[in-house]
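Worksheet: one structure, shown below.
The other protein chains are all here in position, but one chain of the complex has been omitted.
Letters A, B and C name the chains as they come in the text, with residue numbers starting at 1 for each one.
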Amino acid sequence: MAAVPAVAMNGVKVGSTSQAYLESKAVKDTKSLISDLCRQFYNLGWVSGTGGSITIKAHDDSIPKPQQLIVMSPSGVQKERMVPEDMYVLSPDGSFLSEPAPKPYPHKAPKCSDCGPLFLKAYDMCNAGAVIHSHGMESCLVTMLNPSSKEFRITHMEMIKGIKGHGYYDELVVPIIENTAYEFELTESLAKAIEAYPKATAVLVRNHGIYVWGDSWINAKTQTIGIFMGAFGNQHDPQLDWLLSLSSL
Amino acid sequence: MAAVPAVAMNGVKVGSTSQAYLESKAVKDTKSLISDLCRQFYNLGWVSGTGGSITIKAHDDSIPKPQQLIVMSPSGVQKERMVPEDMYVLSPDGSFLSEPAPKPYPHKAPKCSDCGPLFLKAYDMCNAGAVIHSHGMESCLVTMLNPSSKEFRITHMEMIKGIKGHGYYDELVVPIIENTAYEFELTESLAKAIEAYPKATAVLVRNHGIYVWGDSWINAKTQTIGIFMGAFGNQHDPQLDWLLSLSSL
Amino acid sequence: MAAVPAVAMNGVKVGSTSQAYLESKAVKDTKSLISDLCRQFYNLGWVSGTGGSITIKAHDDSIPKPQQLIVMSPSGVQKERMVPEDMYVLSPDGSFLSEPAPKPYPHKAPKCSDCGPLFLKAYDMCNAGAVIHSHGMESCLVTMLNPSSKEFRITHMEMIKGIKGHGYYDELVVPIIENTAYEFELTESLAKAIEAYPKATAVLVRNHGIYVWGDSWINAKTQTIGIFMGAFGNQHDPQLDWLLSLSSL
Partner (left out) sequence: MAAVPAVAMNGVKVGSTSQAYLESKAVKDTKSLISDLCRQFYNLGWVSGTGGSITIKAHDDSIPKPQQLIVMSPSGVQKERMVPEDMYVLSPDGSFLSEPAPKPYPHKAPKCSDCGPLFLKAYDMCNAGAVIHSHGMESCLVTMLNPSSKEFRITHMEMIKGIKGHGYYDELVVPIIENTAYEFELTESLAKAIEAYPKATAVLVRNHGIYVWGDSWINAKTQTIGIFMGAFGNQHDPQLDWLLSLSSL
């Protein structure tokens, strides 16, 4: 198999990957899937124009998840107009293997999602198959209710069954980290939150949104729904205090 | 007519059904209809990704309703991507006659809706032609307003005319049952609620959703709209106390 | 031209109309238009399944509006599945000239909109070209805020410019009538409200919805938007009391 030279995010060539895998149906299908999901999530209000992004590993049964190629949505492209050709393909260590072609005015030069370093961290620490970053208003609001809260907690809600390792009587705890001026600056606090909350499959970012990951894109999507439904339930009735116990650690 | 051996939910073969009926246009059309309704209900917020489900009897004028075949949506399939091939066909006693083929990664092995036993109970006790199980947030919220309430009551609302046996001046009473760790554990309390409220065509499940049934899918759908509109009316104006009299029996 | 015998709502044959007009492009296009609008209004939440309806006159420049044929949506048909063949055509005096064919189970026998007598009253008293009856929740809520209010009033809102005869500084006054057990029982109070409020192009029905009419379907639709936006503005912020002066006459 031919080797493809790869350029890491820091510009240094860092390894190679199989040309066949890069041109495989798995990669092609994953590009289409992300494009489809961007349009769907746009209609759900999970991503808004240029906000939010998605990454999914190009699955191949014969390749262990940590070695699978990563497909990532671009930065600054309107989600509802996303096409498969807009996607980036990265090697497992984050080197760019394939980039979209530039588009004419008024589109800016192609740029990979600003969430790149955070997506790689979730892949690395959680053995994830997919990560969703949403700016959905419900995810912002639960972080705003109490500006000093460090967690969103909810229990006794059917939809949390959709979240890995949780039953109806369990309490779902999602850590909240503080927002920063630039997305990449969130990487360290995201990593710390993942370490501190080993059962969590999501991290909320104050006044900003949420990162949710799962074994597969289906799992990541189902968990996002679970958390949003919980957040929605909280937002739409101020009397539901018994549901909401935001703790300030 | 050829007989089709049937395997009941407990694994024992329990009777037979006509091969012609199983392969009839009625069964095929009902599979398509459930698939269409899943996508539509997804867009209405009645079902969310893997939450909620639908069952409809494959109507045949020459067969009494209790003997008609049952078509049921699967568990764990995303509602907005449902296709007719995802459906299960069951005999009137709940034996599986036809199951969907497995799908590739990351889809899980096919599984019939967890609501199966509850759907069968509604068919059995209420001579229903269709049952809808929704996780719609409005249906959750009316059960949350007063955590000890055992009923949702509403009157003087045009939309309750859509609910069987109700006029504008009547009071609609929907029993609320407590949620459980597993869906099938709700079966007994659902049955008790149906017995206790013979006029009701729906049962609410606390912090979870609602089951609504009707003579036909159109009737079940119309009644779901009526209840949701009532719940919506209650939720969106806290001053409407005169509309809402949640009793704690 | 061939004459078409017409049967009035009371079963008596009452006159005739030109066969050519009945089979004209104007009638055909109006059937399609109502079908399209039913689907669109469904997505807007103005009509819900079997609730709400629309009527539009089949325009012909050579025929004075009071003599134009009337196209009306049916009762009990799901709005999001409406097709042109579901429509009724009525003579100006309310006789049925053309009715939809029956549909198979589980559809009920065709029936013209229960709003028929009210639509005819609006046509007759207001020289309308179209009437919209909506069950939209905003229209219900403004009638619920104060159960004894007889009017909805709003002023200083850009969208009321869309309502005939109203500028930004004018006050829009929409009369509210009490609901009844059957739709046709509203006819007399609708007529009285139209007489009492000659400037109004709409009447609200308590806990039920709204009737809006206009010179044309575009005009009726624009006015419905104006009223809904006003109602929405009121509902979504309880502090906006200065906008809302519901009078109890």
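The working rule: a contact is a pair of C-beta atoms (placed from the backbone, for glycine too) under 8 Å apart; a residue touches a chain by one contact, two chains touch by 3 or more.
Values in this document were obtained by computation on a predicted structure and should not be read as measured data.
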item: Omitted chain - touching chains that are shown; value: A, C
item: Among C:24, C:40 or C:75, the residue in touch with the chain that has been omitted; value: C:40
item: Residues belonging to chain C that touch the chain removed from view; value: 40, 59, 61, 129, 156-159, 162, 167-169, 215-219, 221-222, 225, 229, 232-233, 236-237, 239-240, 242-243
item: Chain not shown, touching residues in chain A; value: 48-51, 78, 80, 105-107, 135, 137, 140-141, 144-145, 147, 179-181, 205, 207-209, 235
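In the analysis below, only the chains that are shown with their structure count from here on.
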item: Fitted rotation between chain A and its twin chain B in degrees, CA, nearest 5; value: 90
item: Euclidean distance of C-alpha centroids - chain A vs chain C, Å; value: 47
item: Distance from chain C to chain B - Cα centre to Cα centre, in angstrom; value: 33
item: Contacts with 2+ other chains: residues of chain B; value: none
